[in-house]
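The complex is shown incomplete by one protein chain, all other protein chains being positioned as in the whole.
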Amino acid sequence: MRLPVYLDYAATTPVDPEVARVMAGCLTSDGIYGNPASVAHAPGRAAREAVEQARAQVAASIGADPGDIVWTSGATEADNLAILGAARHERGRGAHVVTGRVEHKAVLDACAQLEREGFDVTRLLPDTDGRYVPRQIEEALRGDTRLVSIMQVNNETGVVQDIAAIARACRERGVLFHSDAAQSAGRLALDVEALGVDLLSLSAHKVYGPKGVGALYVRRAARRRLEPLLFGGGQELGLRAGTLPTHQIAGMGAAFTLADERLETESLRLVELRDRLWGAVRELGDVTLNGDAAHRVPGILNLSFGGVEGESLLHAMRDLAVSTGSACTTADAGPSYVLRALGRDDTLARSSVRFSFGRFTTREEIDFAARCVRAAVSRLRALSPLRETRAAG
Amino acid sequence: MRLPVYLDYAATTPVDPEVARVMAGCLTSDGIYGNPASVAHAPGRAAREAVEQARAQVAASIGADPGDIVWTSGATEADNLAILGAARHERGRGAHVVTGRVEHKAVLDACAQLEREGFDVTRLLPDTDGRYVPRQIEEALRGDTRLVSIMQVNNETGVVQDIAAIARACRERGVLFHSDAAQSAGRLALDVEALGVDLLSLSAHKVYGPKGVGALYVRRAARRRLEPLLFGGGQELGLRAGTLPTHQIAGMGAAFTLADERLETESLRLVELRDRLWGAVRELGDVTLNGDAAHRVPGILNLSFGGVEGESLLHAMRDLAVSTGSACTTADAGPSYVLRALGRDDTLARSSVRFSFGRFTTREEIDFAARCVRAAVSRLRALSPLRETRAAG
Amino acid sequence: MIDSNYSDAVTERFDRAPHAGGPGAEAAGVGRAGSAADGAVVEISLEIEAGRVRAARFRAFGCPHTIAAASRLAERIEGRAVTALDAPCAAALAAELGVPAAKLGRLLIVEDALAAAVADFRDRQALPATLAAIE
Partner (left out) sequence: MIDSNYSDAVTERFDRAPHAGGPGAEAAGVGRAGSAADGAVVEISLEIEAGRVRAARFRAFGCPHTIAAASRLAERIEGRAVTALDAPCAAALAAELGVPAAKLGRLLIVEDALAAAVADFRDRQALPATLAAIE
């Protein structure tokens, strides 16, 4: 067992060796090194073909038409393209956007930018289990609402929203609906028709693919309702300029296909690992599971440990690579805004840890992690002067 | 010798095997797979360190401070960030942007977007050798000019502009100056201080690094004069959000260092190959070298062949992977706007071919190419009914 | 692999270009169509014997489809009666060679060149007759 044990799969996943092989085949002179835009010669056409094959793979994975996939540099760009693109395109016609308080920073910061540009943004507060009620969405819609953006799987808690119900509410009123599914692929079966989304953000590096590539699914009817973010050269339906990175795209395609093949058996395995970890850790007492217990993906367990300070907890468990609060922005050390939105107080939010695991996680690692957590929490609680006070109070 | 002989290095280069090795080390479980933002644990810190090392490598390559490098998904994004970012940031204060007619599509299309947003854009016409006169820039500057964007090395002709002189003219008036140097790295020694640029776009895949990663150099004083394109998470000085792709960035760092090490010997070698090809081909007669003969990088030779039709020329030379006209946008089959701006008529622009070669090109390949070109041009001229007319006329 | 823009038939003809050549001394009709600015100029020359095409030659400046079509045209009209040359041929050439619809315009230039050659032949026939009538 290699230390630290990596339990931060929601932040990023290692690339699967099979995916890495596909990528390696698209780099050097003896591989597919051409520019996919150079369709006038064989090396370029080979690259184009690899790109189109990957497009078909990703499309198949979400039940979409290959022509509706736009490659991006990741889910961050996909979120920005969806939100800024849809809102700016309709600047004249509507001025209101609806999103939620527990969305990813890419969505929240894009919406904050819209506010600076003069749009109105409504941010819905989920209930304490982290779920929005479809009804909330309906009530938030106004005559001038252009776009609703609600994520499918929360990256901190693993909570799954009822995307189909939200999409229905939007479609009834002709409002574009975007969902960030960066944490969904490989964890849930995705089908854009069943979900009814107009725009869906995907990322490769949460599914054992490479960092720096993602996609935006754009329903045909929404295609002409988006303004691009990047101009120049007209690739990707005119919605996204830039040389297509063959190895990245081929890697994403391979990663999605692989994840789909393994989805069922892997889900069962992860449920077992999660229950094992949760069972061992909850015995400590005063441990709270953050987020709805039923509607969640198996690979994420977000726990708040009463009576211990977060930074010390992390340091005491440094044989585990886990994260506190928001994963993608550890730069900002404040308590997680997601857990605060779920009603956790600052102190508890700070002593919350996200354990996330996946394809390469073993039972041995989970058992080691459980021991680590129990030892760290017990020791820190014993060190704390607050414990008695709490017990007494 | 592998066929077709790849002579489209200006469109994209194969990744150097040494770079591919560095990249492979940043993918799977046994490598640097963490998220560079996850600085709370060891796998994340290892990734962060790889990113910062690459940042130092790229900075060193252009004489910049590592803190002034912003990673992007390529030069297209860097161009857009520079142009849209600088113009939009100052929306209140200035409404004029200067660029040129032979700039890359990423620059031209970003400027066209600015026009849609209400900015005024001046596009300078170079002389028939493809160079702008610094004087032209001075004359174009107005009281409300916010930004000038002029590329260093043209991707179609290889012509090098006098960036330092243009930068001086801009700095005297306090106007931000951006230069697209996607084709420069590895071909010219770059020094942002000597050049005097405020913003400089770079790309990895023109220098034997991976596609899908680039950088924007942002002079410290310009940092607060840019609006981001992508929001969310605050990476890269708040100028560019998104998970940093460790393998891509490490690959770019390695590629830049490698290119610098080899710059001098490689330039000499490419000059020799170019002269060899040009010498053999010009004997055909009625062959025009496009672009200034003195101010150019050695790896690009753009030639117009009188009396032959472009598509047939390419097909007759299909043992060579070359491109006609604009490389990055072969989708649009019109004659090259760059050659048109240099005064070539449509027919001649259409029968122009860009030969671009680099690190893996051998003398044997160049000799083979010369034979191919001569055979193709001779045969097509013999087939043409126009030849006599021309000779007679 | 995504294939090139050219069918095998087009490429094969483009490479060999059978029937290429300028009008010889015995050419009885020569026609041209297209312009360099349009991207294609085609010349067809015919040798005629007893009302039939004994030999046909072409020259072309244009894309591979144009060259292949002109070559095929020259080949297929050999032996035909001049009176049979008036029927349109572009669509048939396109189908036979696998030329994409976008390139049909170029094949019409080939058709026009043949029509011009036939017209030239008829003009030359008519001229002695006219002269004779005047005499």
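The first chain written gets the first letter, and so on, giving A, B and C; residue counts start at 1 in each chain.
Please note the rule applied: a contact is a pair of C-beta atoms (placed from the backbone, for glycine too) under 8 Å apart; a residue touches a chain by one contact, two chains touch by 3 or more.
Remember, predicted model here, so these are calculated numbers, not experimental data.
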Residue among A:41, A:89, A:187 or A:350 that touches the chain left out of view: A:350
Residue, one of A:125, A:271 or A:383, that touches the chain absent here: A:383
Absent-chain contact - pick from B:21, B:45 or B:276: B:45
In subunit A, positions touching the absent partner: 307-309, 311-312, 315-316, 318, 346-347, 350, 380, 382-386, 388
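One rule holds for everything that comes next: only the chains that are shown with their structure count from here on.
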Subunit B and subunit C: spacing of chain centres that average the CA atoms, whole Å: 44
Centre distance in Å when subunit A and subunit B are each reduced to the mean of their C-alpha atoms: 34
For subunit C, residues that touch 2 or more chains besides their own: 4
Shared interface positions of subunit B, touching two or more other chains: 318
